[in-house]
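All protein chains but one are shown at their positions in the complex.
The first chain written gets the first letter, and so on, giving A, B and C; residue counts start at 1 in each chain.
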Amino acid sequence: MKATKILRTAAVAVMCLSLLFSVASCSKKAQKSAQEPTSVTVGITQEPGLFDPHLAVAAGDKEILFNIFEGLYKFSSDGKLQPALATDCAISDDCKEFTFDIRKDVKFHDGSVMTADDVIFSTNRAKENNQALASIASVEKVGDNSVKITLSTPDSEFLTHATYAIIPQSVADQNKTPVGTGPFKFKEYVVGQYVSIEKFADYWDSSLPYLDEVVFKICADMDSGLLELQNGNIDIFPHMTKDKAEMAGDKFDIVTGSSNMVQIFALNNAVEPFDKKEVREAINFAVDKQELIKLTMDGAGTELTTGMNPIIGDAYDKSIDGTYKKDLEKAKSLLEQAGYADGFDMTITVPSNYLVHVDTAVAIADQLKEIGINAEIKQVDWNAWLSDVYTGRDFQSTVICLTPDYAPMSEIARYHSQSTDNFINYNNPEVDKLMDSIPSTLDEKERNDIYHQILHILVEDSCSCFIQDPYEITVVNKDLEGYELYPMYIQDMSKVKFKSA
Amino acid sequence: MKERVTYILSRVLELVITLLIVSLLTFAAFSIIPGDTASVLLGINASPAQLEALREKLGLNDPLWYRYLSWLKGAFTGDLGDSTAFGKPVAELIVSRLPVTFGLSFLSLILVLVISYPSAVISSGKPGKFWDQFFSVIGHVSFAIPPFVLSLISILVTSKIFGYFGVGKYVEPSKDFFGYVYCLLLPAFCVAVPKIAMAFKFLRASILTEKNNDYVRTSKSRGLSNIKIMFRHILPNSNVSAITALSIILSDLLGGSLIVEQVFNLPGLGRLLLQAIGRRDFPLISGIVFYLAAMMVIVYFLADILMNLCDPRLRKNGGNI
Amino acid sequence: MPKKKISPYYIVGGAFLAVIIIACILSLLGVGPSPLKTNSADKLLPPSASHLMGTDNMGRDLFARVLSASKYTLLISVAGVSVALVLGTIAGMLAGYFGGIWDRIIMLLGNSIMCFPGILLALMAVAVWGPSLFNVIWALGLVFAPTFARVYRTEVIKIKERDYILNAKILGVKPLRIIAVHIFPNAFTQIIPAVVIGLANMTLSESAMSYIGLGVQPPKASYGKILSDAQSYISTAPWLIIFPSLMLVIYILGLYFISEGIRGDR
Partner (left out) sequence: MIYADYILEVKDLSLDFKSEGDKILNNISFNIRKGEILGLIGNSGCGKSMTALSILGLLPKDARILSGQVVFDKNDLLEKTDRQMREVRGKDIGMIFQEPYTALDPLKTVYKNLEEVLTEHEDLTREVRREMIGKMLERVGFENTGDIMKRYPHELSGGQRQRVLIAGACLLKPKLMIADEPTSSLDTVTSMSILELIKSLCAELRMSVLFISHDLSIVGNFCDRVLVMKKGNIVDSGNAFDLLYNPQNPYTAELLSNSRLDPKQLDLEFNKPSFSSECALKVTDLCAGYTSGNGFRKERKEIIHNLSFKILKGEVVGLIGSSGCGKTTLTRAICGLIRPYSGTVTDTKGKLGVVFQDPIMCLNPAHTVMWHLAEPLRANKIKMSKDELKKAAVDALVSVGLDENILGRHPSQLSGGQRQRVAIAMCLMLNPSLIIADEPLSALDTSSGARILKLLSQINKERGTSILLISHNLRVVRAATTYVLVMDNGNIVEDGPTKNVLSHPKTEVTKKLLLAETTLHMNPDRQQFMTE
């Protein structure tokens, strides 16, 4: 009847009104004009937790803090150590005493000048909170701008740890108001939205930085980050997967490199049947690593043979590559030797929030079926994994990514039987002896020989199955230049600038 | 007037008891779930000494029941304590997320009203006819589509057609209110769609029941046209029973919709809750759950008052309130 | 009395549900390629002759996975709803029939569970009994029980004033028997619309649970799991989203039409 006809038109009108409203208002598109202060937005997917440089340990935090704080020495993009707040360093023969010459007239963000006392204060504070610096015995002033650090035990590679942040004594709470010497000053942190840092005008290296402001925008996950990328809200987006990076569109370059991470299919050496070497070897022969890399990372990852990442350089021994190629017959015979002719059941416990590890576990389970091992996958929430698997060591096998510091020793330190990080319960006295001798051998070439011996034993024992070092893939806006990829979790924004500028 | 005081008192008591039960549930959850807050914050290569220091600082060492009681004492004096994961006061964190959650909730509530009312009126105008079937089927299909599929499709469609639809460009309401409303429009639509289906189903049912009441026949016998009867008699009466359904929908919305916030990258309450659970942040979780319980009871309280206003039969003492 | 012709709702609803049930039977018989075989060569292939619904990011055939997923989705939603129904009925009946203090306590408990985040509840269930399918069903059942309890409560309050209940009381029938034998059969027909909505919500929240590693453990999967995994491939592999959502919509529309049929008859 007439009545409902009027109502119908009213309803349709209301609906297209709301659509019109959205169309009209979206035409105003923000235009970025040249003369405005240059600002770059970097997409991050982890909510930063702590800003205190000595307390922060989470990778997501260190990534940002690299731009705010600097240590005596600093890593460059090719992994070499460069002098930063120290101009150079004299090391005693017994590798126990390190005397640093402090760079003169370096200013903190709050304007005060850095003195040797700040270095001493920072070293002691860092020592309390960082296990790697436990070997520092004392630190004292040796003249106006030089400081001597004496270690309790010799450590030839101590310099790689001398990157802890130097902070002014005066600042009470670094978490709320971070003050350092880095190229950028802390500006603002809005929980759940972004962290912004701005240019530090009187940085000691006056040529840097180029940008006026850098905003680290927090994204829920890679997908929503990708959408913002495509909409032009983000200029740089690190840690992407290959297929997503290719979807970013033609306005972006794709930068790839090693991320110094080790994806391990960890086998608990203390648990039946993985306490037998032959079983571990059999698994190494049964797993097809190239297939796994293709499946999980679309091929964007370098195959690994053992716990150390080849990116470390000379300490790695190329000769061990290629020891384990997929060979089902060999795997089956090894299983027979170990007494498991018709295979066995096992569980792979994986943290549920890392989809890549869950997928890897699924693929491994599929491959192991061919030699009679049926693996069941048990997903656990991240915290349960941390407390039960990593600290509690209550698991048969798991898949996780290890993120060692960029130093040969920290790559393999976990395989020392006494190490707290030895969650796979690996125990080989020979390896322990060799590891203990490293800190006191000053000469780098000698140290590398010892590393090579350790690697050979690790491969011999095949303590676990090491899968890949996933590529670090970062998407960078085409009109930016100077962005360098680091083999570690670091975003160095000081050298980045707009091409036009 | 005495009637109203006891009514309000019983509602307040109900809020307090719900809060107690809910916080007890949170407390029980925390004593069972594995994972220790400190190791979550500091990651896998933190030293035992570091873990111990952080635990001491955050007071994680004292027994859980002690922490629960101190939290309870704080809750009743209005101080919800500090979040262990973000180091910021819990109240501040929740308030920082309210613009998104409130914005989403009220925008989608408006969408629900604007779309479900006319469609319900039309479809109940001629039950069983084309429009009625059309709206009912659409209602149920929209009910069955998973929220994130809906969100993703809507983003794809709008970005393809309109080129760029402000996804992710979340703007603080204080800075630019229209930008704020504008960027919440599409997510609000995605949140609203299943709720529209629910409201439509409920409204249509109550209109149809009201339609064959006797007072409609009386008005007809006095010469009123169908439209007048619909708006003057049928709608007000079906509103009364619709209020309960709408209050359930609103309290559901205020809880924050995790999935839409995730896809549209909006810093809402849903995501904060998931992060809080992920980081085993006891004070923050209890704070959020405290907010949820309070919201639910307040919404039902308002619904009751609205019902009393609309329906004289409910008012205990006759005409005046 | 005209011959009782089967209302069209039943036919349409039955057809929709038949699609899902056939899918379950096919997967039980192991028809077609194995849903678990991973193969990097055919990663993310569009639907073709060899792969009816294309393949997923692990190279597994989506058609086979959807078939096996129908089993789990059906199992989880039906089992979960029955748990919620049992808990909800008991609570609703007690609250409705005895009223007074009981009513307030049960309603307060119901409200608290409703505003308690479902995910935290599920985590508790998993922590105590482990992440098996059975515990997810328990957790989901508990989360949905209050809605059923609420519907039952209003129904019982309406029925308990009717003459045949007063008559039973006068004849000396025990309260529990009155609830179970006298009230329950009449109250049950009212619950059907809520059951349909419950089944729909159950399947959707199971997929939300997969964020924290709950529900069906890989490599097995339910519609919700496939959908949540495929979330990041919507632009490159839309078929990963389209087909499971289609099955989900068919499942829920089937339930809707059946419930309309039942409501029509009463």
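Going forward, a contact is a pair of C-beta atoms (placed from the backbone, for glycine too) under 8 Å apart; a residue touches a chain by one contact, two chains touch by 3 or more.
What you are looking at is a predicted structure, and each value in this text was computed from that prediction instead of being measured.
Peer 1: Considering the complete complex, which visible chains touch the unshown chain?
Peer 2: Listed by label, the shown chains it touches are B, C.
Peer 1: Considering the complete complex, identify which of B:Arg67, B:Arg204, B:His233 or B:Arg271 is in touch with the unshown chain.
Peer 2: If we include the chain that is not displayed, B:His233 is the one touching it.
Peer 1: Among C:Ser132, C:Asn186 or C:Ser235, choose the residue that contacts the chain missing from this document, as touch is defined above.
Peer 2: C:Asn186
Peer 1: Which parts of chain B are in contact with the chain that was left out?
Peer 2: Counting over the whole complex, chain B touches the hidden chain at residues 6, 10, 213-215, 217-225, 228, 232-233, 236-237, 240, 310-313, 318-319.
Peer 1: Extract the touching residues of chain C with respect to the undisplayed chain.
Peer 2: Considering the whole complex, chain C reaches the absent chain at 100-101, 104, 162-164, 166-174, 177, 182, 185-186.
In the analysis below, only the chains that are shown with their structure count from here on.
Peer 1: Would you identify the shape of the chain contact graph, picking one of line, ring, star, complete or other?
Peer 2: Complete.
Peer 1: Select, from all pairs of chains, the pair with the highest number of C-beta pairs in contact.
Peer 2: Going pair by pair, the biggest contact count turns up for A-B.
Peer 1: Go ahead and note the Å separation of the Cα centroids belonging to chain A and chain B.
Peer 2: Roughly 38 Å, centre to centre.
Peer 1: Mark out which residues of chain B touch at least two other chains, giving numbers and ranges.
Peer 2: Within chain B, residues 33-34, 263 contact more than one other chain.
Peer 1: So which stretches of chain C touch two or more other chains?
Peer 2: 123, 127, 211-212, 231, 235
Peer 1: Could you please specify the touching residues of chain B with respect to chain A in the complex?
Peer 2: Residues of chain B touching chain A: 33-36, 39-50, 53-54, 85-88, 93, 96-97, 111, 114-115, 118-119, 121-122, 125-126, 131, 155, 158-159, 162-170, 178, 182, 185-186, 225-227, 230, 261-265, 267, 271-272, 275, 278, 280.
Peer 1: Could you please specify the touching residues of chain B with respect to chain C in the complex?
Peer 2: Those residues of chain B that touch chain C are 14, 17-18, 21-22, 25-26, 28-29, 32-34, 137, 140-141, 143-149, 152-153, 156, 198, 251, 255, 258-259, 263, 273-274, 277, 285, 288-289, 292-293, 295-297.
Peer 1: Touching chain A in the complex: which residues of chain C?
Peer 2: 36-38, 40, 43-44, 57-59, 123, 126-127, 131, 210-214, 217-219, 229, 231-233, 235-236
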